[in-house]
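What follows is a structure written as structure tokens; I'll ask about it next.
All protein chains but one are shown in place.
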Amino acid sequence: MTSKILLLSVSLLALSLPSCKKDSGKATLKMAGSTTLAPLATVWAEAYRKVNPELSISVSGGGSGGGITELTEGRIDICNSSRPMKDEEKKKIKDKFQKDAVETAVAYDALAVYVGKNNPLSEISIEQLKEIYMENSAIKTWDQVAPGGLTTEIKVLGRESNSGTGEYFMEATVGKGNKARAGIAEMNSSQAVIDTLKTTANAIAYDGIAFKTDDVKVLSLAKKKGEPAVAPSADDARSGKYPLARKLYFYTVGEPTGAAKAFIDWVTSAEGQAIVNSSKLAVSLK
Amino acid sequence: MHSQAQNPFGPTPYERKKERASLIAKVVTFVMSMALVIPMLLIIGLIFVKGWSVISVDYLWENPRGGGIAGGIWGPLIGTFFLTLTCLVIVAPVGVLAGIYLNEYAPDNRATRAIMIAVTSLAGVPSIVHALFGLGAFVVAMHMGKSLLAAACTLAVMTLPVIITSTREALAAVPRNFREACWNLGASKWQTIRTIVLPNSISGILTGVILVVSRAAGETAPIMLTGAAAYLPLPENMPDKLMPYYLGDQFLALAMHLNVIARDVPNMPTEMKFGSALVLLCLILLINSLAIIIRVQLRRRKRW
Partner (left out) sequence: MDRLEKPIEYLVRLCGWSSIISVAAIFIFIFREAAPVISKINFIEFFTSTEWHPSKHGEPGEYGALALIVGNFAVAGVAMVMAFPLGLGAAVFISEFASPKVRETLKIGIELLAAVPSIVWGFIGLTVISPLLVDHAGAEIGTNLLNGSIILALMSVPLIVSISEDALRAVPDSYREAGLALGANKWEMVARVLFPAAKNGLLAACMLGVGRAVGETMAVLLATGNTNQIPHSLIDPIKTLTATIASEMNDAARGEEHFQVLFLLGILLLVITCTINLIADLVIKGMKGKANA
């Protein structure tokens, strides 16, 4: 009996052993970082197999900060980031590798401000968003945002403050270092944001433009009160006219070489950028 | 009341009242049980109804594409398989031997009681704390990185009490006189265990192993921090598709896949979310049914 058990465990072990053996014939490229960029990077990696079937690319999340840490510790080849690297992060890389961190913009990401479908409001300014989202906000109902608005209480939704999306939105509206309004419902998924807006007529929220559905309304954005508001379009996101748009970056230690260089060149080429638009996950560079 | 006068042996009003009270008690508790069973059946039914339309051979065999929005669930499915297998390879020998120790070797002293308390405590540790432990111990301190191996080790620690407890119970069910008979023939302790105790308790141990598989396949939190990836481009060419992950790689798993597509994929079709939930649910229920069937068979076949 024991021999049978032994045989069983040995065969189980043997079955999982091949998974230890690294296939050395194949080059690998490891990417990690921003959760905003991860789905897009995956789509790129899937499509790149047709260009170079010999290269295996892995993509994992971890957030922009996590990705930068992994790059600094030399565990990955490319860091996906939804924000520019901070100076002290660049310095750490320089100190460790004696090489600069090299940034390549790969796409634009635009955040949209969403409200309920039947909300009469059609545009809002960054200033107004700040008044709504900042600490000790005086705005309690919609007609305080703009005259003629809903008289109902305003329900403020956000994303987790530490997610790339939440961090970027808060910095762009409330400003760096300022605290957020108490009682913001921090939706931990984009799906929850859209689902809640669908059912809650008096809510306001922000998220990637990709999440737009017919059940929610996207507001046009102005930088200041009284300035013309801009709807989130690809062109206005690129030109910077639309205020809530940012670049997404690949970071490498030193100028990219070999497989990494080929991949990054392909991503920024017309072919790679066409995939950005068809995936609807972000806005292409051109 | 009238009929009672005609039948002196019929129930008295007092007895009728008692009968009625008992019946009410039965009905009330039955309704309470049904209040639990019916919503659950409805929910499971709903998952079946909403998810059924996407289930096909292609859905099971294709890798997810475009960050999960298209394609199927092959990658996560095979990831769950390898994860569970690796976890089992680690935990099964240790857990079974620990069960053998507790039932056959351990003296009745303070140390043994401490082990028992540790087993109970370990079973009660929340899964997210196991995740933190896996992150701190395997990913960081042992330099495994976020990988299949680190996640499997984390799950192994988490499922250890399951297999220890069921092995111990299975061994304890073997009557003592079986062992005594064997000792009297001059067999050593290990020989007795090997030739008498284990063969007679193998079904019970197997049940424990199956429960480990079910636990490991269904958990999300521990693998989320220790190695499961949200998105991963997977190989499509043949031999690699069957074994897409190495022990040191990040991997996809069904539970994690459901977590990701339920929450964070833009314009994800609802039926595909329900489809993944359905596959995961069916997988777990099938594994557990297997454990139940083995247990029922075992009870039927018991010779003592």
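Order of writing sets the chain letters: A and B. Residues in each chain are counted from 1.
We adopt the following convention: contacts are C-beta pairs under 8 Å (C-beta built on N, C-alpha and C of every residue); 3 or more make two chains touch, one makes a residue touch a chain.
In this text the structure is predicted, and so the values were computed from the model without any measurement.
> Looking at B:135, B:148, B:247 or B:265, which residue reaches the missing chain?
B:135
> Residues of chain B in contact with the chain that isn't shown?
The missing chain touches chain B at positions 17-18, 21-22, 24-26, 28-33, 35-37, 39-40, 43, 46-47, 93-95, 97-98, 100-102, 104-106, 114-115, 117-133, 135-137, 140-141, 157, 160-161, 164, 188-191, 214, 217-221, 224-225, 255, 258-259, 262-263, 270, 273-274, 277, 280-281, 284-285, 287-289, 292.
> Mind listing the chain A residues that contact the chain we can't see here?
Its contact residues with the unshown chain are 35, 61-63, 65-66, 68-69, 86, 88-89, 155, 157, 160-164, 167, 177, 179-180, 182-189, 191-192, 195-196, 199-200, 202-203.
Here is the rule we go by: only the chains that are shown with their structure count from here on.
> Using the touch definition from the top, list the residues of chain A that touch chain B in their complex.
1-2, 5, 9, 12-13, 15-16, 18-23, 35, 38-43, 45-46, 49, 53, 56-62, 75, 188-192, 208, 210-211, 213, 279-281
> Which residues of chain B touch chain A in the complex?
Listed in rising order, the residues are 65-68, 82, 85-86, 88-89, 92-93, 145-146, 148, 194-195, 198-199, 202, 229-233, 235-237, 243, 245-250, 262-268.
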